[in-house]
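Just one protein chain is left out here, and the rest sit where they should.
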Amino acid sequence: MKTLPLSAVEIKGDFPIFARSMRNEKPLIYLDSGATSQKPRSVIDAQSHFYEHINAAVHRGAHLLAEEADAAYEGAREIVANFIGAQANEIVFTKSATEGLNAIAYSFGSAEKGSRLSLGRGDSIVVTEMEHHANLIPWQQLARRTGATLKWIPITSEGRLDYSTLEEIVDSSTKILAFTHQSNVLGTINDVATLVAAAKSVGAVTVLDACQSVPHFPIDVKALGVDLLTFSGHKALGPTGIGVLWGTSSILEEMEPFLYGGSMIESVTMTQATWAPAPRKFEAGVPNMAGAVGLGAALQYLSDIGMENVHSWEKSLTDYALSEFAKLSGVSVIGPLTSENRGAVISFTVDGIHPHDVGQVLDQHGIAVRTGHHCAWPLMKKFGITGTTRASFYLYNTISDVDSLIAAVKSAQEYFKV
Amino acid sequence: MKTLPLSAVEIKGDFPIFARSMRNEKPLIYLDSGATSQKPRSVIDAQSHFYEHINAAVHRGAHLLAEEADAAYEGAREIVANFIGAQANEIVFTKSATEGLNAIAYSFGSAEKGSRLSLGRGDSIVVTEMEHHANLIPWQQLARRTGATLKWIPITSEGRLDYSTLEEIVDSSTKILAFTHQSNVLGTINDVATLVAAAKSVGAVTVLDACQSVPHFPIDVKALGVDLLTFSGHKALGPTGIGVLWGTSSILEEMEPFLYGGSMIESVTMTQATWAPAPRKFEAGVPNMAGAVGLGAALQYLSDIGMENVHSWEKSLTDYALSEFAKLSGVSVIGPLTSENRGAVISFTVDGIHPHDVGQVLDQHGIAVRTGHHCAWPLMKKFGITGTTRASFYLYNTISDVDSLIAAVKSAQEYFKV
Amino acid sequence: MELDSLYQEVILDHYKHPHHKGLSNEKDAQVHHVNPSCGDEVTLNISVSGGIVTDISWDGVGCSISQASTSIMSELVIGKTVAESYRVMDHFSQLMSSKGTLKGDEDILEDAVALAGVSKFPARVKCALLGWMAFKDASVQAIEESEK
Partner (left out) sequence: MELDSLYQEVILDHYKHPHHKGLSNEKDAQVHHVNPSCGDEVTLNISVSGGIVTDISWDGVGCSISQASTSIMSELVIGKTVAESYRVMDHFSQLMSSKGTLKGDEDILEDAVALAGVSKFPARVKCALLGWMAFKDASVQAIEESEK
């Protein structure tokens, strides 16, 4: 066994859920962090603490609780900003990455005709063939509403973007280039620098779906050079119902708001309204304050461990898992076969066994994986399959979790006699 | 002292926050439930329990946790449905009432031309002059985008809707009538039956902002007769970041989705997508599962106490408070002066003292109220004021809280020598 | 092992050797159903004559449960009146939503009782119902068609 950059076993102890047992009294082997992550005690406690001691509506109250709630909420914004190398006023709290991506698309859809962000016939929006539905359908709809064309960068059989097509696809008609940092199916980490350069050369706005990257390796928004970025808290040890939309100050200033209501206004009459500066203008209504505070605690937990450590630990797990998968016969990994520019997400198919049935056998061993199209249906079609079984790892997983997975896949093959 | 329909003192004990102290070691007298409510232990625990024992992404997983998460999430939907007399598949979880109202407005904005829900020049949207910004600005924007006209029902000096104008304002051009069940400033409870009848007579869709009603008195959506209704969990003892949009099955079926992404689809290709049936089609992305479960626990807590009891207790508090306010000189209550068709929200002004300064003095006494325009700026302008001080009550408040409020208002008058 | 209650021998047999799989040329109606959460699909042809389901044929991709269930369903309904097959379907739906509390009436459900174990796995119930929903939809269309 190799020396570990961090003790995943000790880390498991920080996550109360690992104390429970699964079917047949098996311990929980959680390999579904790509869908949602588990929560450390500190996150659960931070939320409870908010409700027990602070709870009040932010931005509004004239009392001590409101003051403390404001400090907690804005403090969480600072933590998020620091975590990704941003300024606090560039951080917008959303309910999820899905909301963030839709907010961007709706905002562009309401841009005044003639403004840099507005789209029309003759303009194009470019995505990739490996996008999650959340970074595909909002753009389909925006294209439909505005008359713009949706294009996409195809992928190779290894599951990498085909960068050779970039010059042809990203052209002077391109207004938006929206892409995922890391595929939630293939694990592929895309080459942000190359994509941003292509977009910049034609003056297109870049939107990064960072759902599968922010939780797993160090991110510096300034170094990435994108205009907008979004991720979900629940995949980064945070609570459900909270996400982050980051944008450069200048693009946030240009963008129209998305949700209208309380706290996002400057002034209001019966017939019209003007907006507060960002991030306020994007946060209508009483926000998910406890969620933001919980996300702050989550990112704090990750910072304390160090994102470099998280990353290199996941890399060890990926290396080990890929080498073990390579030894299995009748099993194909869909996506890159080395850990280079690749995250800790392993999708695979087993000859003669449908992913549902693989997942079911794994479940009997206490192993939680995901099966199906993983909200990337076009990608499945590209590979000519209906779905895969996906194991996705996080900092609390261990080498022994990988061993259990491999053993359970073998037992599925035995059970179904393939 | 009168006999109480429920023991608010005992109820306070269920809410951990009342154990804390405020400035000058004063106990917390929380009169800001109109902004957000406090949370009982059972709600805080339900959320923690979800994270400690169940947490997984719903709708997606092939494992036991996902199964249990699904049961918890869908169980919460059942609780919500029962609470308002609806069917589970009519309940959409949102992040807030603000999101719910915007979702409706955006959905109508994307309705196909010619469909019943689509708007254009010559059509009108009707609101009232007492709306919260969340039920005003989305309609302003929808009107702007579609060319429809925004009209509103004016209010009387007592703070009631002027129903005599209804026939003139709601006419054959009216496509939508959106109004609040209870004003968050005046406490006025609107006459839903009359408004619905007016809308029905011209075939307009009715949208009810139930933020200030669902938490405070029994609601039966079928009896109300509206088409759509929305409220926020956090004002109903629930967690932050979760809300509910209810609609009749038929209108939900007619409506376009609002957020696009995972779990709301039926099928997806690179260029187009079709939608799952409601409520799925309105819940894109991994939802706020713990939030939904927490809201379920909150509504369960309210049901156990009985909404009739909550209502009559709040009525006693309102009666008492109104009678005490009437005895104060230099203090004016803005809104109806009796508890008839009126909720437990009391907005007032104090001659010679700005609401901020009133709030500050109250804060020194541990009393949490809200000051300002309460996200109803046009209403303030109507009354020729910049803001009010607002005390809003809930089931955990007591007669002695009212006494403390009145005494503190007097002390503010003394302090500022007015 | 709990798994055996789900994957009974009968099911694995139907999975490996599905009946009526492969679309026939003749049909009164054809439907295509998908399970949006996993991407499984079934295309189903139906022939109805004099109120009797005279033929079912189908094709598709799916897990053992969905394939076996569609195979078993086809066997069950062919030769029955539409009304009778709806009764069988009601029994089957009840069994599926029983959370493991029912065993199913073998006289009515025949091989389909082997699917009783599915009801203990809520995530798989949809798999078991995919072919049945397709049948229901197709039969309605065929009848509508014949009434034109």
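Worth pointing out:
In this document, chain identifiers A, B and C correspond to the written order of the chains, with residue numbering beginning at 1 in each.
By definition in this document, contacts are C-beta pairs under 8 Å (C-beta built on N, C-alpha and C of every residue); 3 or more make two chains touch, one makes a residue touch a chain.
Everything numeric in this text was worked out from a predicted model, so none of it was measured.
Of the chains on view, those touched by the hidden chain across the whole complex are A, B. Listed residues A:Ala276, A:Ile385 or A:Ile399: the one in touch with the omitted chain is A:Ala276. The chain omitted from view is touched by exactly one of B:His354, B:Lys382 or B:Lys410, namely B:His354.
Among the residues A:Val9, A:Ala71 or A:Ala193, only A:Ala71 touches the chain that is left out of the figure.
Chain A meets the missing chain through residues 59-62, 66-67, 70-71, 263, 265-267, 276. The missing chain lies against chain B, touching residues 23-24, 354-357, 360-361, 364, 371-373, 377, 380, 386-387, 415-416.
To be clear about the criterion, only the chains that are shown with their structure count from here on.
Put simply, the chain farthest from chain C by mean CA position is B. Our note on geometry: chain A versus chain B, Cα centroid distance of 31 Å, whole angstroms.
Between chain B and chain C the centroid-to-centroid distance comes to 45 Å (mean Cα coordinates, whole Å).
Centroids built from CA atoms put chain C at 38 Å from chain A. Annotation for chain B: residues touching 2 or more other chains are 60-62, 66, 263, 265, 267. Shared interface positions of chain C, i.e. residues touching 2 or more other chains, are given as 37, 121.
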